[in-house]
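All protein chains of the complex are present and in place, except for one that has been dropped.
Presenting subunit A:
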């Protein structure tokens, strides 16, 4: 198959290129530019040492700059300079933002996003913690864990398609309706139909995916809880619930927070599930799907304005994280 051959050749060129870059640049630095010999040996070695890290860092920094840093600023610039109509352009650079923010649909999207951030991380973390504890000292606990974890490997779109079989309005297709029919309910219920709870049906899909992640990380943390603190609690007559909530959970609190923030960031960016399952309904709209709509209709000004708003929402978490890792370094 020639397509595989071209693929392999591309990989070989890529990797070969990287190794060649890495070897050649180091060779040039050590042998040609600043050789560790001659009269300036001290100065040469110092300079080579100062430059070398940049040789290693350069490709990644270049790639990140080209595809990440520049686009962020370019988007910000587009949001204040690209207008869908001359009428909009006449209202000053912030016209896109004013238009987006005063749109009632934007408020629905923002509210939905807020609900997603509130519900999905807490539910995934809680169920994950529960699953981690329940399967902890079980002989077949590891198998149980793999099965809980498996949805994590499926793509969001794939999971959405699988779950649209769960919510399908026809009792011959949809599991939930089939269960209702088994208990004697007449006809099928349409779950995602434009009413206020629709978003929650969609959230279930992401919770289903992310619970495994929370469980894996938290069960590793639970294993790390020192046994003597638990023994001491037993000696003092604590019951299993008290041991779990008052001894174990406080000790793994930092990990719980990490899991929580990781899922929160993921939720802010989630697009696939809503797009695949509820796109025809305005009331499940979230910021990323709204952005995609503006993009599809060619309104780059609106699209980038919404994306900048998403960025602003993520910013506090980002700054908090950078501070956190800075504090760890001291």
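Here is the rule we go by: a contact is a pair of C-beta atoms (placed from the backbone, for glycine too) under 8 Å apart; a residue touches a chain by one contact, two chains touch by 3 or more; residues count from 1.
Following the convention adopted for this analysis, contacts and distances are computed from a predicted model.
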## Note on the structure
Looking only at "Na+/H+ antiporter subunit C", "ABC transporter permease", "Cytochrome c oxidase subunit 1" or "Potassium-transporting ATPase potassium-binding subunit", the name UniProt gives the absent chain is "ABC transporter permease"
### Task
May I ask which residue of A:101, A:119, A:144 or A:249 touches the chain that does not appear here?
A:144
### Query
Which of these, A:40, A:85, A:155 or A:297, touches the one chain of the complex that we don't see?
A:155
## Note on the structure
Missing-chain contacts on subunit A, rising order, are 3, 7, 10-11, 14-15, 18, 22-23, 26-27, 30, 50, 52-57, 59-61, 63-64, 66-72, 74-76, 78, 134-135, 137-138, 144, 146-158, 161-163, 165-166, 171-173, 175, 178, 181-182, 208, 213, 216-217, 220-221, 227, 230-231, 233-234, 240, 243, 255, 258-259, 262, 265, 268-269, 271-272, 276, 287-288, 291, 295, 300, 303-304, 306-308, 310-311, 314, 317-318, 321-322, 325-326, 329
